[in-house]
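Dropping the structure in here first, questions after.
Of the protein chains in this complex, one is absent; all others appear in place.
Per-chain numbering from 1; labels A and B assigned in written order.
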Amino acid sequence: MTKAMHSDKELFDAKPWHGKNRKYDIVKEGVIAVTVVSLLVLSFSLFFGSPDEKPLTFKGWAASNSDNFYATAVSELAGTSGTATYGAPYNKGGDGLNVGPLWLQKWVGVTHPIDTVNDFVVTPLTNSVQPAEVATALTQWKGAAEAQKSSWATKYDSAIAKVEGKLSAVPSGDYGPVPALAKGLTDMAKSGSLDAALLSQGGFFQTDATKQILYFGDGSYLDDAGTAANLQGGTWGMMNETGRYPGQAWLWLYSFWYQIPPFNNENSHPIGANADAYIMVLMGGLSLGLILMPLIPGIRTLPMRIPIHRAIWRNYYRSEGIKRRKD
Amino acid sequence: MSKMWTARLREGWQRNLPIEKLIPDAQPAYVASWIYVFGVLTLAAFSVIIASGLVLAFAGPAWYHTSSFGLFVNSLHFWSVQLFFVFMVIHLWGKFWMAAWRGRRMLTWVTGSVAFVASIATAFTGYLIQTNFDSQWIAFEAKDGFNSVGVGAVFTVTNLGQMLLLHVAFLPLILGVITLVHVLMVRKRGVVPPIDADESNTFENFSGALND
Partner (left out) sequence: MSGWFSHFMNHPATYLKWGWVQISVTNLVVILLMFAIFLAAVFIPFPTHNESHDEIKNKGEKK
């Protein structure tokens, strides 16, 4: 098509329609649509209900896998947990992810500070009545120098890691009050009082669940539950719902990237190791592409080249005798 | 033209979108395919989402865990969202294959696809405020994506209060406004003519029509 013909066509397409019309009752169409959709929604709801799997709790975690909870508490004190080494926006424990030279995560800084030692362990323990040995351990911890605290916690954390979390196999050592603190927190979690203690942090109103959710993910309990429910990102979990309910099929493309190299290999640098950041940027670009699709050569002409429109408007083409234009 | 702002607004509106265009009783003859019903079906699903969402909002995010009526309303909300996306995606496919951006309809396409992206954001915040296992999991997983590009500093998926307010106030309002502009653009510009149609098969009886 020549440029002149193209702009003629554009002008024609833009002109108000002066050809044949047919009756169209827009109000009736709207009422029918709302009625039909309401009935469909009503039927689906009556037949299938909706998913609502109960939230996991710290109580459940400590009861079902007490050793893992205990070891996680130690890693929060030692600063080796996922949260403690996360970096921005929670702390300076890591650099976070980057896209090439853009360290956006680090640059925005710490906006939601989390200090795993105090927020996750010391404050919840301090804010409730503790048995004598835990109270003594707390006093010892609070009175110690930073270097001493770090030494106790790191030694104990490494010792647990060395025996792969098998607590009974940990050799004795200079761990200071750390074992008593971890035991105290585990008992608190088992009793069911840690969930609320983490949320309120000694305050009254609280609407931000960041601390519990981050602590929760530091252990294996949430991760195992996600795997069991097929929700892991590496196996298209982003699209899935709990039970047999339909999930977020509209996230198929976002989910797709996590399945293929280099994004699915966290050891591949630079993209795999920063997959979250690269995929976020990629999807941002693709979304912009969708929005600006009419400007993209090659894609904007697809509808003319693949003639699905001949079927959509077949009655009109037939009645007007319009042949497909060969450009 | 009057210098009054009010009068200008009214005159501009009447010139661009007279009531006959806004609420038409006739459509071009080529508007005769089932594919054309998916726009209005999407709007219908959106209205069911808003209605069920208003009921859910009345009693707070944890109501449906304990009330059987609440769970039923939650089901209405869940299934209307599923249908909303199904209808919207089919509508999008249809408009793509009709190249519906032709004839100065670019803004109609842009508002429509922005509405699609905004819908995904709105649905996402909805999943986060379910206050169940699903929302625990999604919050923990999704935070990394937003944090990795710095967005997590202002959009904190683990902050239930923030997500709740965005989901029930800000995002539906934004989505509603984008949708309104989208629908008004459709009414203003009219439905795109068939690909390959031109003057020769529409203007045979209207020789003066192009001069208006």
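Keep this in mind: a contact is a pair of C-beta atoms (placed from the backbone, for glycine too) under 8 Å apart; a residue touches a chain by one contact, two chains touch by 3 or more.
This one's a predicted model, so the numbers in the text were calculated from it and none came from an experiment.
Colleague: Please identify which residue in A:244, A:305 or A:323 touches the non-displayed chain.
Modeller: Among A:244, A:305 or A:323, only A:244 touches the chain that is not shown.
Colleague: Looking at B:71, B:165 or B:181, which makes contact with the chain not pictured?
Modeller: Of all options in B:71, B:165 or B:181, contact with the hidden chain holds for B:71.
Colleague: So which bits of subunit B touch the chain we can't see?
Modeller: 18, 20-21, 25-26, 29, 32-35, 37-38, 68-69, 71-72, 75, 82, 86, 89-90, 93-94, 206, 208-209, 212
Colleague: If the missing chain were put back, which residues of subunit A would it touch?
Modeller: The missing chain touches subunit A at positions 16-23, 45-51, 53, 228-230, 235-236, 239-247, 249, 252, 259-260, 308, 311-312, 315, 319.
Just so we're on the same page, only the chains that are shown with their structure count from here on.
Colleague: State, to the nearest whole Å, the distance from the C-alpha centre of subunit A to the C-alpha centre of subunit B.
Modeller: 25
Colleague: Can you tell me which positions in subunit A touch subunit B when the two form their complex?
Modeller: That would be residues 8-27, 29-30, 33-34, 36-38, 40-42, 44-45, 48-56, 86, 88-89, 96-97, 99, 104-105, 107-109, 111-112, 207-210, 213-214, 216-217, 222, 225-226, 229, 231, 233, 237-238, 241-242, 245-246, 248-251, 274, 276-277, 279-281, 287, 290-295, 300, 302-304, 306, 308-309, 312-313, 315-317, 319-325 of subunit A.
Colleague: Using the touch rule from the top, collect the residues of subunit B that touch subunit A in their complex.
Modeller: By the definition above, subunit B touches subunit A via 23-33, 35, 37, 40-41, 43-45, 47-48, 52, 64-65, 71-72, 74-80, 82-83, 85, 89, 94, 96-99, 101-106, 109-110, 113-114, 116-117, 120, 123, 127, 130-137, 139-141, 143-154, 156, 158-162, 164, 189-199, 201-203, 206, 209-210.
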